[in-house]
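My questions all concern the structure below.
What you see is the complex with one protein chain gone and the rest in place.
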Amino acid sequence: MTKQFKGIIAYPVTPFTHNNEVDAPALAALVERLVSSGVHAIAPLGSTGESAYLSDHEWDCVADTAIRAVGRRVPVVVGISDLTTDNAIRRARFAEQAGADAVMVLPVSYWKLNEAEILGHYARIAEAISIPIMLYNNPATSGVDMSPELIARICRAVPNVTMVKESTGDVQRMHRLAQLTDGAIPFYNGSNPLALAALAAGATGWCTAAPNLNAELPLALYEAMQANDLPRARQLFYRQLPLLQFIVRGGLPTTVKAGLKLLDFDAGAPRAPLQPLGDMQTAELATILANLRG
Amino acid sequence: MTKQFKGIIAYPVTPFTHNNEVDAPALAALVERLVSSGVHAIAPLGSTGESAYLSDHEWDCVADTAIRAVGRRVPVVVGISDLTTDNAIRRARFAEQAGADAVMVLPVSYWKLNEAEILGHYARIAEAISIPIMLYNNPATSGVDMSPELIARICRAVPNVTMVKESTGDVQRMHRLAQLTDGAIPFYNGSNPLALAALAAGATGWCTAAPNLNAELPLALYEAMQANDLPRARQLFYRQLPLLQFIVRGGLPTTVKAGLKLLDFDAGAPRAPLQPLGDMQTAELATILANLRG
Amino acid sequence: MTKQFKGIIAYPVTPFTHNNEVDAPALAALVERLVSSGVHAIAPLGSTGESAYLSDHEWDCVADTAIRAVGRRVPVVVGISDLTTDNAIRRARFAEQAGADAVMVLPVSYWKLNEAEILGHYARIAEAISIPIMLYNNPATSGVDMSPELIARICRAVPNVTMVKESTGDVQRMHRLAQLTDGAIPFYNGSNPLALAALAAGATGWCTAAPNLNAELPLALYEAMQANDLPRARQLFYRQLPLLQFIVRGGLPTTVKAGLKLLDFDAGAPRAPLQPLGDMQTAELATILANLRG
Partner (left out) sequence: MTKQFKGIIAYPVTPFTHNNEVDAPALAALVERLVSSGVHAIAPLGSTGESAYLSDHEWDCVADTAIRAVGRRVPVVVGISDLTTDNAIRRARFAEQAGADAVMVLPVSYWKLNEAEILGHYARIAEAISIPIMLYNNPATSGVDMSPELIARICRAVPNVTMVKESTGDVQRMHRLAQLTDGAIPFYNGSNPLALAALAAGATGWCTAAPNLNAELPLALYEAMQANDLPRARQLFYRQLPLLQFIVRGGLPTTVKAGLKLLDFDAGAPRAPLQPLGDMQTAELATILANLRG
């Protein structure tokens, strides 16, 4: 039986050594921290994990390391997106072999894809594996925007696309998706500052890099919503909102790695052309993190 | 003491006769229906009221008729927007004289306004009256987009701007506004399909034309949120969402007037260049309304 | 026989007195300057003429004054746009009576218009008059964007729509319009910084407020293009480009009135909510104007 994804799905960064190589021990330690903090699932190799900047060899190493570190204590969904369908398939198979519970697929592409091309991409990946696919819509990074109508069509056409992660930050897309699928396809929020609205709208989970820096508040928000305590949820949301806004505005790998350093966890720098967070922004982040503990 | 605006703030259309003149008796009857249905406030001469298409004489008639029809049973906020500051002031004074509890101001302009011009517009209107102003942001119709930062600045600079109606449909603007004003300025949702997310985010009220066609469901949604019953609120929201989406997509005066006709209330046609709703869309609206009663 | 519109079509501002009333003598003097400078046509009551901010009475006065001041020396096209179709018709008839050679129609609207509403607006105005209509597309101010496909459709459906003024600043729209109409509908450029590209693409004329401040350079550019002297046209274009960019960026009535004051012609201030150009920008404009004379 496949494991259910719900609640707080945490996205670890990919630590690099000072020689700009994947730091597998640090990744394992980070995943351990996340699992121990109580998050409900782990998602390596997402946008946060700088998947786009890894060689195939590095990518395999990260997938393997993260899955082993989780050790089946919570479900794992692995981001397998790549610019070509063939390499996305290769990664999907690798993830399945390595023990992933699901794969996440963003239709990244240099050239804009038409609907047939997007559908074909999902269909070919789905045929190659037997674990579920979480469809991921994030036009700001992928350059490809999938309407709720197209997403619903893909879910109907490709049976193992069973989950949708929406990262446009537009809650009305979630409403529309719920309408078009009669609520049968669980949707997940991928836009951090939309967390409260998305959970109010019925999101099954929240895909977030925030637990790298603070897992307690996202978990508490999710639990307050589960307990139908909206006033408390709202209070918890506004409390963590400055952190959520900051990490989105500055870019997730960049800001999360800076925040980990402030928390004495060395995950290295993001990979060039990305640059480490500047001093002024790092000071701002330090204040935000201190306020959360206050 | 000024009356508090909260809950469901209903926007009546402006009925026209078959000679394309303002139909004051029909307006009074429509306002009566809305007040009787239990809505918490009335807002004539908004976007829904086709304020932009009325002569000054007609405008005065609508303001006067609506305020009298309410008869102080609930608070009234009158939309006084106009292309020139001088005429907006004239309308604001007229509304105050006629007994309005507040005025609503959208910075409509042919030429895009810079921040000094927007601030000057609000300041000059505020000086001319002693009732509160609800600032209204709706770039889709006004062509002027006010950022949360600018709105907060106006609220600080112009003391009787005491309420903000946000109609961009972006809940993150509401979050930002709450942060920037430390929650001291109540905000109202003006984008119908955002109602659930906005109330979850802490909106004080919902400005809506939906009660012209169905007041019960918006009221029930507001009450469920007040009672902290999120599952019920969510169920009520998705139930009325097709109506909310339809009236926004087709234009409020156009669709609401078509819906009133389906409900045997003759409010006439919208004013040209607007045209009555087409037959196919009217049939779709009839189905939506029937489903709400089902 | 109707007069041909081609070349430099100059848009006078509407001067106001210090009491914020229309200054008819100043308008007549400004029109006289423009005609004497050699421009090929005059267009009162455009965007530049603050048409949107005038009362009906003022509007009539401006139309009448401008047409009389031209005295049939060059053709006159009068902007008759209004928020309602009925008042647009009233203005179109007034303009025809007063001696206009054509009217210019922008589908301004508070509510977004669908294609049937736009077409209906043009058709009803066209039926009411017997002079030609210049269709005007300027979504940045009107809020209504007409695709080349829709424009071509309107030209086919409404025979006295015989000219198109495109102000989106996208030369590819002009190419598309030329293709869709087989070159049979003359198009005019309404985006000042696009002048060179538009004339290269085959524009019949250039609708511009620049001649209020400098008629010589736009005329010289047009003549160089007519003489097929592209290197000279390019040199003339880049020479006047800073002025063209400046007046567009700061808003035409605001910047042109400031520039006229620098040239010792008092056209008053733009009407509130518009505000006069700030001191720093006025100094920048003074430098730009001085460089043109240098």
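As written, the chain order gives the labels A, B and C, with residue 1 at the start of each chain.
Criterion: contacts are C-beta pairs under 8 Å (C-beta built on N, C-alpha and C of every residue); 3 or more make two chains touch, one makes a residue touch a chain.
Please read these numbers as outputs of a predicted model, since none were measured by experiment.
Student: Let's see if you follow the contact definition: name the visible chains touching the chain that is missing.
Tutor: Touched by the chain not displayed, across the whole complex: A, C.
Student: Just to verify: which one of A:26, A:39, A:52 or A:74 makes contact with the chain not shown?
Tutor: In the full complex, the listed residue that touches the missing chain is A:52.
Student: Using the document's definition of touch, tell me which of C:34, C:194, C:256 or C:285 contacts the absent chain.
Tutor: Spelled out, the listed residue whose C-beta touches the missing chain is C:194.
Student: Using the definition of touch stated at the top, determine which of C:36, C:97, C:172 or C:287 touches the missing chain.
Tutor: Hidden-chain contact among the options goes to C:172.
Student: Which of these, A:93, A:124 or A:153, touches the one chain of the complex that we don't see?
Tutor: A:124
Student: Would you write out the residues of chain C that touch the absent chain, in ascending order?
Tutor: The missing chain touches chain C at positions 169-172, 175, 178-179, 193-194, 196-197, 200-202, 225, 228-231, 234, 238, 241-242.
Student: Hey, which chain A residues sit against the chain that's not shown?
Tutor: 20, 47, 50-53, 83-86, 107-114, 116-118, 120-121, 124, 140-141, 143, 251-254, 271-275, 278
To be clear about the criterion, only the chains that are shown with their structure count from here on.
Student: Walk from chain A over to chain C along touching chains and report the minimum step count.
Tutor: Between chain A and chain C, the shortest chain-hopping route counts 2.
Student: Rotating chain A so that its CA atoms sit on those of chain B: what angle is that, to a multiple of 5 degrees?
Tutor: 180
Student: Per the contact rule at the top, check every chain pair and give me the one with the most C-beta pairs in contact.
Tutor: B-C
Student: What is the chain whose Cα centre is as far as it gets from that of chain A?
Tutor: With centres defined by C-alpha atoms, farthest from chain A sits C.
Student: Taking the mean of the CA coordinates per chain, how far is chain A from chain B in Å?
Tutor: About 38 Å separates the centre of chain A from that of chain B.
Student: So, what's the distance in Å between the C-alpha centres of chain C and chain B?
Tutor: About 35 Å, centre to centre.
Student: Which positions in chain B are in touch with at least two other chains?
Tutor: none
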